[in-house]
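Every protein chain but one is kept in place in this view of the complex.
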Amino acid sequence: MFLIDCPYCKESRDQNEFSPAGEAFIARPQNPEALSDEEWADYVFYRTNHKGDHWEQWVHTAGCRKYFLVKRSTISHEIIQVSTFGEIDSENAS
Amino acid sequence: MRIANHKSSLIDYSKPLSFIFNNKSYKGYQGDSLASALIANNVLYFARSFKYGRKRGLMGAGVEEPNALVSLEIGGRYTPNMKATEVMLYDGLSAVSSSNPNSFDFRAMIKPVHRFMPAGFYYKTFIKQKVWSLVEDSLRSLSGFSKAPSEVDEDVYDHVFQHTEILIVGGGVAGITAALEVLNHSKSARVILVDERENLGGELINEFSTDESSFAWHKDNVKKLLKFKNEENSRLKILTSATAYAWYDHNYIEVLQTNATGQSTLSEGVQSARKALHKIRAGEVILATGAHERPMLFETNDLANIMLSQSVRRYLEEFGVISGKKVILYGNNDSIYSTAIDLNNNSINCKVIDARAPGGESEIVLKAKDSGIDVLQGYAVKKAKGTSSITGIEISKVELQSKPPHWQSKWRLNKDTQTLECDLLATSGGFNPVVHLDCHCGGKTYFDEYSQSFLPQKERKNRKVCGAVNSVGFWKDAIVDAKNKAQQTLESMGEVKKASIQPLSKECLNYYKVDRFFTPIEILNKPKVFIDMQNDVTTLDVALAIREGYQSIEHIKRYTAMGFGTDQGKTGNINGIAVAAEFLDVPMSEVGTTTFRPAYTGVDFGAMAGREVGDFFDPQRYTTIHDSHVESGAEFEVVGQWYRPWFYPKHGEDMHQAVNRECRAVRKSLGMMDASTLGKIDVQGKDAREFLSRVYTNAWMKLAPGSCRYGLMCNEKGMIIDDGVSTCINDNHFIMTTTTGGAASVYSTLEMWLQTEWSDLDVHLNSVTDQFSTVAVVGPNARKLMEILCQDVDFNKDSFKFMQWRPGTVCGVNARIMRISFSGELAYEINVEANYGRFIWDQVAIAGRPWNITPYGTESMHVLRAEKGFIIVGQDTDGSMTPMDVNMNWILAKDKPFSYIGRRSFSISALNTNDRLQLVGLLTKDDQVVMPEGAHIISNKGVSIGYVTSSYYSPALGRSIALAQLKGGLSKMTETVLVKIVQEKQGLKEIPCEVSSSVFYDINGEKVDGNE
Partner (left out) sequence: MQKKYSWYSLLKAGLSNQEWDKAIPLSKPKSKYDVIIIGGGGHGLATAYYLAKECGITNVAVVEKGYIGGGNTGRNTTIIRSNYLRDEASSLYEHSMRLWEGLSEDLNFNVMFSQRGVYNLGHTLQDMRDIERRVNANVLNGVDAVVVDHKEIKEQIPIINTSKNVRYPIMGASFQARAGVARHDGVAWGFARAASNLGVDIIQNCEVIDIEIEEGRVKGVKTTQGDILADQIGCVSAGHSSVIAKMAGLRLPVESHPLQAFVSEAMKPILHTVVMSNAVHGYVSQSDKGDLVIGAGIDGYNSYAQRGSAKIVEHCAAAILELFPIFSRVRMNRQWGGIVDVCPDACPVISPTKVEGLYFNCGWGTGGFKATPGSGNVFAHTIAQDKQHELAVPFHVDRFTTGALIDEHGAAGVAH
């Protein structure tokens, strides 16, 4: 049961208040029609599913309802960093 | 027997209690456990073992007990599989052995066959499926412990959420010390101290009679704790009779607490909980969980009255009872001497057999010898004698092998044996630190040669270990260790600048010193050397597993069932690992442990569920009009969390009759429906139109204020996920409606798009489902009624057109009136602030009487919409249907600049094949036959080519109608297909149908303006 720091509420709250919302930094393609079927499928279905420190999205469902970014180890479940969208993107995420 | 004049500090001799065990009445005292009370009454056999049905007595005194399983009480308070050692006695208690040791037992009867039943024998026999299916149920009936409950639990359970800076698990000497150290040195840190026993003190209580300073220390420090506890704004919570049974991520620890009476109690009409499950989020955890003693191994070591040394001591000191008169203590470490001294002090005849050779004796050994206790050093027990309980032991002298094989025991036994008589044997093979909790969530153990045990890893984030779990056994050292760990914890929290650390004493190092695991191979190769008492796993079972290639400790566990019992191998597992190491000829560290999993001790399902059972299992959502539906006698349908009126039967009508009446009323005159459950999302912002254009397939840029539009929503896979009407309030404000069941997921999906992808759009969403009530007024006479109800809106069909809305005042209440229709009839949906819902409903009902206005439910709604071919997402679609599949190409905007959600997928190949399932209408050739929903359409080869999604009798058409998904259906109009009915009881086999348009009624849409 994770304890998650909501970067909007600025409080550590129980996982019960949040919902996971998938891998982070999967940007919707700007021009889907220009993509090949393979590229489109990669966006819709394929995931990195990284073992290790992993950026993902969570939403504070029973709180501020904001989506935000969490860097969490998928091995130890330790949360390494939380961030709002805008603070971090796929370019500057480490 | 109970020891005369024993001054146990925990037994209240002034409060005698009566209880029943296996149908016999006994007496005990307040403070007794069921086990101690039965010892006092000279009861020797508690239950039978799992596999061989062997009669068993007590081995332990606490949660480690493997044998003494009983059920408690009857009826709604019947509880299976309790350990007699964990049940505190109360007056009138009634217990029954899980498997009666005094009655006939089939498993015990087939004793001669036991040799053919080694571990895993069942994998090797009953190989033929038919044979297995014949014998399995008979084998099943032999297994299991207590009977299952047969009645509903009378008691209730609570969940309690707790937050603390520091959680201390274990209320023995280390836990008490750590708690006080924290409270004394921090002004703000909150502490929760948890212990599984009723009283704080743990094993320290055993020291009271021999060491007066221990008694004084306990009294003094418990007093100090209580002072903290009773302060105003106390920072200390003490949870006793409470077991920390599971550790989850981020220091989330679950503790199960049993209340004092062990049952719910009723006070002032409020039922208190039988148990409370504390969900504790702790900043720091200090583990002072102690250690369990492990037994020595020898032949027939499972006879009754072979117990753990510390347990014998605990029964003696804490409860003042003992189960023998002639006691032998046997072990490989100093702890047996403490028990011997206690026995001797109580004038109980005892003798010590120490497996260690003479020399280098510690103080306590000398003390025991000085007090006249007969000590035999350098001897090992080979075998326990007796049929079901112990009558004596065979011992042999221990010899050192000059050149032991690399990892195997260096011990051998001399061939000469002596026999000693005894009626109670107490053994100690060392101590197993209680590392379970620490390992639930990623903690590792390491093997400590000195104590021959697995200790918790030294460093772990936000966690410290102290006392016996840290292999610091002597109580005075445990105090030092606990203070040190508390100091370090405070330092890491910044509560103290630098932790003050004191050294441990020298005796400390001796306390848990255990000689190399004492398991000479001569003993291990004998039959009936039991490792896991509950599951009857012997050393030979482990040997067999290893010989057969099951060599990982996890394989050994799974092959032999070692540690699978309700005691979770607390006494047996480490011995099992030692035995495996011996047979594998590797060090114990290489064998390793099996994975520790919650629960440390059993947790009632009721406690896990807490109050979230029955009415509170899942929220029940009602509209504000609900009471009216109940008063009208409506039957309800559960949709998501909502209860929606399904139909309103009158005067003994069945559903069919009621629905026919309701539908006719709507088509001919006037119906009314509570549509409040539809999801409503308020969409505001200057980019609201753009937003709708992106999430719906159709165009929204030109929808004028005052108008409404139907939208279809897809996911990126191109599949329909929702539909509904959105209303343009003004250029920056829309109200979207969603399906009832889809509301929550649609809302969160939309938020996700906005927040994670389109943060540049000026759009704000709010769920307003609960804020509005919606009363739909439907039927050709709807306009007449609306004109009565609302004077400030012009309802003329040309000024208030279909798919428009108007603000207005309905019976004095501000309303948004939408002219939309899910039935094809003239219809208005009156949206008012939710609290006016019931009022408006009643006003509509009264005003509608001239037209015999009829409330209708979801079933009639389904019939009416099916007559018009309107789909229900989730019924006519199933997450794998595109808009093209449901013949709605018309709703796909061609020229929107933004590639709306799902659009790209429409062009992938599998979404454009001719044999996709497509939504069509089906008309049975016999127009009175209503097909069952879910029936399949078959090809001439008998293969499924589709299925019926919706099927009704249409009162308006006087015939049955159906919607179906049919492969390539849209190009099969007017063809005849067969629907196969496979359920025999429905009589028909195949029903011929004509494929038709999915619009059956009012095909040209002439009804929508209603009567003039």
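Going by the order they are written in, the chains are A and B; count residues from 1 in each one.
Please note the rule applied: a residue touches a chain if its C-beta (ideal position, glycine included) is under 8 Å from a C-beta of that chain, and two chains touch if they have at least 3 such contacts.
It should be emphasised that the depicted structure is a prediction, and the values quoted were computed from it without experimental measurement.
Note on the undisplayed chain: of the listed residues B:A4, B:A148 or B:L266, the one touching it is B:A148. Touch with the chain omitted from the figure is made, among B:K326, B:K397, B:K717 or B:H733, by B:K717.
Check B:Y13, B:F106, B:Y450 or B:F617 against the missing chain and you find that the one touching it is B:F617.
One chain of the complex is left out; on subunit A, the residues touching it are 1-2, 15-16, 19-20, 23, 37-38, 40-42, 44-51, 54, 56, 72, 74-77. Although one chain is hidden here, its contacts on subunit B can still be listed: residues 50, 77-81, 115-116, 118, 121-129, 132-133, 136-137, 139-141, 143-153, 155, 246, 248-249, 252, 254, 279, 440-442, 544, 547-552, 554-555, 558-559, 561, 564-566, 568, 595, 597-599, 602-606, 608-610, 612-615, 617-618, 620, 637-640, 717-718, 722, 739-742, 745, 858, 861-862, 872-875, 878-880, 905, 908-911, 932-936, 938, 942-944, 947, 949, 980, 982-983.
Please note the rule applied: only the chains that are shown with their structure count from here on.
Rounded to whole angstrom units, the spacing between the C-alpha centres of subunit A and subunit B is 27. Those residues of subunit B that touch subunit A in the shared complex are 248-252, 279, 281, 442, 716-717, 748, 751-752, 755-757, 759, 899, 903-905, 908-909. Across the interface of their complex, subunit B is touched by residues 1-3, 14, 19, 21, 27-28, 31-33, 35, 37, 40-41, 43-44, 57, 59, 61, 65-67, 76-77, 79, 85-86 of subunit A.
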